[in-house]
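A single protein chain has been omitted; all remaining protein chains appear in their positions.
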Amino acid sequence: MGSLDFLLAALSPLNLLLALGSVVAGTVIGALPGLTATMAVAVLVPFTFTMAPAAALIALGAIYTGAIYGGAYAAILLNTPGTPSSIATTFDGYPMARKGDGDLALTLACLSSVVGGLVGAGFLLVLAPPMATVALKFGPVEYFWLGLFGLTLIASLGEGSTIKGLIGGGLGLLLSMVGVAEVGGDIRFVGEFKALLGGVDVVSALIGLYCIPVLIDLVATPVAHLEAGKQVASFRLAEAFGILRRSRVNLLRSSIIGTVVGILPGAGGSIASLVAYSETKRGSARREHFGKGEPDGVIATESANNATVGGGFIPTLVLGIPGTPPDAIILGALLVQGIRTGPTLFTQQAPIVYTFIWGLILATLIMLPVGLLIGRFAFRSIVAIPKAVLVPGVALLTVLGSFAVHNNIHEVQQMVLLGVAAWGVGRLGFSASPIVLGLILGTIAERGFVQGHLIGGARGSILAEFFARPISIAIIFFIVLGLFWPWWAARRIRLAGERNA
Amino acid sequence: MPEIRPDIPGAIGSGLMVLLGAGAIWAARDYSDLGAVFPRTVGALLVALGCVYILLVLIGRTRQASASDGSSMRRTLVAVVMLAWGFALGPLGFLPSGAAAMAALLLIAHHERWTLRTALLYGLSTSVILLGMYALFKHALQVPLP
Partner (left out) sequence: MTFRFRTTLIAATVAFAAPLAFAAGYPEKTVNYIIPFGPGGESDVSARFQEPVFKKITGQGLAIQYKAGAGGAAGWSQLNSMSGDGYTVMGTNLPHIVLQPLEKNVGYKTDEITTVFWFHYTPDALLVPTDSPIKNLKDYIEAAKKAPGATTLSGSGTNSANHLAQRQFDKMAGIKTTYVPFGGTGASNTALLGKQVSGSWGYTTVQMSLGNQVRCLAVAMEKRHPKLPDCPTFKEQGFNLVGGAYRGVAVPKSTPADIQNKLAADLAKVNADPEFIRKMEEGGFAMLNIGPAQMGAFMTDVKARYEALAKEMGIVKK
């Protein structure tokens, strides 16, 4: 446990300045659709080579957490996730904005992100080594079931017909298979288009599938994009605090879910927020309101995705295995600084690690006023900008964002093609979220499946491999629960209704 | 009261999905054993679900989402502009294609009449956004724009 010295070291003027600057930069970068937290971290890395290790870590952690939070802006105001971690925030954030509660949603997002980040950092501070060993227990099979669990969330998303949602998910799954198969090396669904060898890029697809249909529909009517709402002047803080207090169980649970998912190598904010959202919805008495502007939805997703920041650092620092994609870059940056991660990091290089963790906590706290201020600025501008200028502006961001991911023109083309196609199938009644979910989860599920198949075959029993492992059984339980709970609960309500009639 | 019509668009979409699913299964015949599992499974799923939905439409147990209002013409134009932009980006370069596309979008998105004042104001602000973003990405973020 860190002693006060480390906290004081983290409070040095330089470190504070770095934290502040990085949080602001991260928030702005994350807010722009197409610029991900990974990119924000990657951009900062070269500058960190000249810094002291602890300061470098603080800056990287701060920009990371700012970016994850920043994604909420575009999600709430433009129905476009600023980063993949904010996909689930669009579910309820945007409807809230349409109802005139955009400022409330932004404030809730900020507060929830701060709490989530603190919970994640707290686990990092206190429980890092033991939690890291938990992460290792997740093998390919567990990831497969996790992927499947994620896919069942599609069914519960409930935007329109469930069957159409599942079909959308299936489409996303097909898209995830484009390119070279990770196991086996087959080239699938590529045809003559060599540009597709790398597969469909998630971020470009995200931008296309979410932004383009919104953009297209924006021009249809002269009606303003968002109504200003009753009071634009205030942050609606009191109201927000009230809601948070009411939902404190949700807040805590989602933060913990986010931390745990962040610990799992390869699973990041997007999955964490989805799981948290689904769990909150399942356990909520106001289930039918989810997806129509329910504050609890925003609270769940934003706290979960920021908790992955702290959670992701656990395997990164303890095992040297990145918990989330930005962590991989940070690991590289640490290596260049000569810092070897591993269990000894916490004992032999305690000053660096603990100063960093306190710095992360401080950066998360700084995010509170910073986020609220930037949020109000963002809200005011989006509302005030005339639609005619908003459309080209957002369109520009989509093109820039999809290009900037890999500096690849083909991905811009992927983005517009998928976007227009999404608008097309959207007219036919198929929404974008299941498709994106299928795309993200397809890789995880298939990889886990094939690897589990190989290992199970080697060990003698594939069935035992998939069904007899404790963690897998737990996940399968949740899958079954998730699938049947809505039906079961509805049945109980109906039966109760009949009894009372 | 809005009438409940069978979801023909949905059925069309589902039909499309059935075709895609079938296509996936057909394409998978060349893949290695392990590489073909998912394509086949997902393809089969799409075919099955698609057929189920078409069936539901035929029996009349579906509901069409409300038809959207507003100008379809403008919508289609935006789709065309975006597609053109995506493919013009390489040959034309960032600034030229961006300026053209943004100007086009500005025209499409503005419903009211054009006065000199609005034209100048909007044109200027759009240009500022374009150039500002260009500078931000190319120089601050070191992204090599075409």
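Per-chain residue numbering starts at 1, and chain names A and B are given in the order in which the chains are listed.
Keep this in mind: contacts are C-beta pairs under 8 Å (C-beta built on N, C-alpha and C of every residue); 3 or more make two chains touch, one makes a residue touch a chain.
As the structure is a prediction and not an experimental result, all values here were calculated from the model.
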Option touching the unshown chain, where A:P13, A:G338 or A:P470 are the choices: A:G338
Residue touching the undisplayed chain, where the options are A:V183, A:L252, A:I462 or A:L483: A:V183
Interface residues of chain A (partner: the chain not displayed): 38, 42, 45-46, 49, 135-140, 179-180, 182-185, 187, 194-195, 197-199, 265-266, 315, 319-322, 325, 327-329, 331-333, 335-336, 338, 340-344, 406-408, 447, 451, 454-455, 457-460
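Quick note on the criterion: only the chains that are shown with their structure count from here on.
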Inter-chain centre distance, chain A versus chain B - centres from mean C-alpha coordinates, in Å: 23
Complex interface listing, chain A residues touching chain B: 43, 160-161, 163-164, 166-167, 170-171, 173-174, 177, 181, 183-186, 188-189, 212, 215-222, 386-393, 395-397, 399-400, 403-404, 407, 409, 412-413, 415-417, 419-420, 423, 425, 427-430, 442, 446, 449-450, 453-454
Residue ranges of chain B touching chain A (in the complex, touch as defined): 7, 9-10, 12-14, 16-17, 20-21, 24, 27-28, 30-32, 34-39, 42-43, 45-46, 49-50, 52-53, 56, 62, 64-65, 68-72, 74-75, 77-79, 82-83, 85-87, 89-90, 98, 101-103, 105-106, 108-112, 122, 125-126, 129-130, 133, 137, 141-146
